[in-house]
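Chains shown are a subset, placed as in the full complex.
Lettered A and B in written order, each chain numbered from 1.
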Amino acid sequence: MSKRSAVNATEAGQGATSAAGGGIVVRGDTLTIQTHERIELTDVTDRVIAAVRETGVRAGIVSLWSMHTTFAVFMNESQKALHADIKRLLETMVDRDADWMHNDPDHSDCDRLNADAHLRAMLLGHSLTLQVSGGELVLGQWQRVLVAELDGPRSRTLRVQIMGIA
Amino acid sequence: MSKRSAVNATEAGQGATSAAGGGIVVRGDTLTIQTHERIELTDVTDRVIAAVRETGVRAGIVSLWSMHTTFAVFMNESQKALHADIKRLLETMVDRDADWMHNDPDHSDCDRLNADAHLRAMLLGHSLTLQVSGGELVLGQWQRVLVAELDGPRSRTLRVQIMGIA
């Protein structure tokens, strides 16, 4: 599920890292998400909860960071019907077939024709900061951590950094 | 204004927590916001400033987390006219009366008919990270911390986690 190995500076963001100083633990981890559709939401809550528990951190914060421009992370309810609505809203707000300059070979060297994916990810966001209290991820009743593939199918990476008092 | 009691893991996110290790303080607190309209913006800046001061943290970060899917937290100016504009923009971007699947009993067991509230909160965001410097919350001249009720009136909770050097 997650890669665990030492990293160096040039590999920052890949694999798991662990550092401790003065009672503080900072642990980084990467979650891999294999997507199957062009637009697809995946619930990664259980994996984030597991990563938090593994650190033994009692109180602190969790930073989630998408390692891709066209892959977003955000919070909402995990319900198939709502996810269809989210997809529909993104498609309405950002028209895939508009004449975006990013899709125009005269102005762009990107051949994925994925301007819509960049813009949709931007609206959802690439960074989410959560809290750890009493050794657990803080979440409200219906809250789930979701990642959004906007230009799949692809293999995607979400980086999890947990920092706090063990 | 805020609840203060010990919490355990199953109550993560409720009440105030305090932990310290190696010179670092992590303090969690919950702010309760009673809303009166379906869509309503509330300025909670003074309460966040008070929470920061109470910790004695001189330098660090503040994580704000909405405990609800249909309740957002973000930053902007606190002006009645602008708040009316924000409400209008949300209503324009996400049509309450579209045939959202989340509101369709054939696809959803939610009877609040609040797909629009989920989608509008998603656009504003549920997480905001601020900074503490010199013992004070870092804010620019017109900046205020706002919470957005999108499916009220209800009693809402915003979790505040402050982490830094005391």
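Everything below uses one rule, namely that contacts are C-beta pairs under 8 Å (C-beta built on N, C-alpha and C of every residue); 3 or more make two chains touch, one makes a residue touch a chain.
Given the structure is predicted, the values throughout are model-derived calculations rather than measurements.
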| item | value |
| --- | --- |
| 2 chains shown - copies of the sequence in the complete complex | 3 |
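As a working rule, only the chains that are shown with their structure count from here on.
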| item | value |
| --- | --- |
| Distance from the mean Cα position of subunit B to that of subunit A, given in whole angstrom | 20 |
| Partner subunit B, residues of subunit A touching it in the complex | 21-24, 58-61, 74-77, 79-82, 84-86, 88-89, 93, 123-125, 128-143, 163-166 |
| Residue ranges of subunit B in contact with subunit A within the complex | 7-13, 17, 19-24, 26, 28, 61, 63, 65-69, 93-94, 100-102, 104, 107-108, 110, 115, 118-119, 121-123, 125-127, 129, 157, 159, 161, 163 |
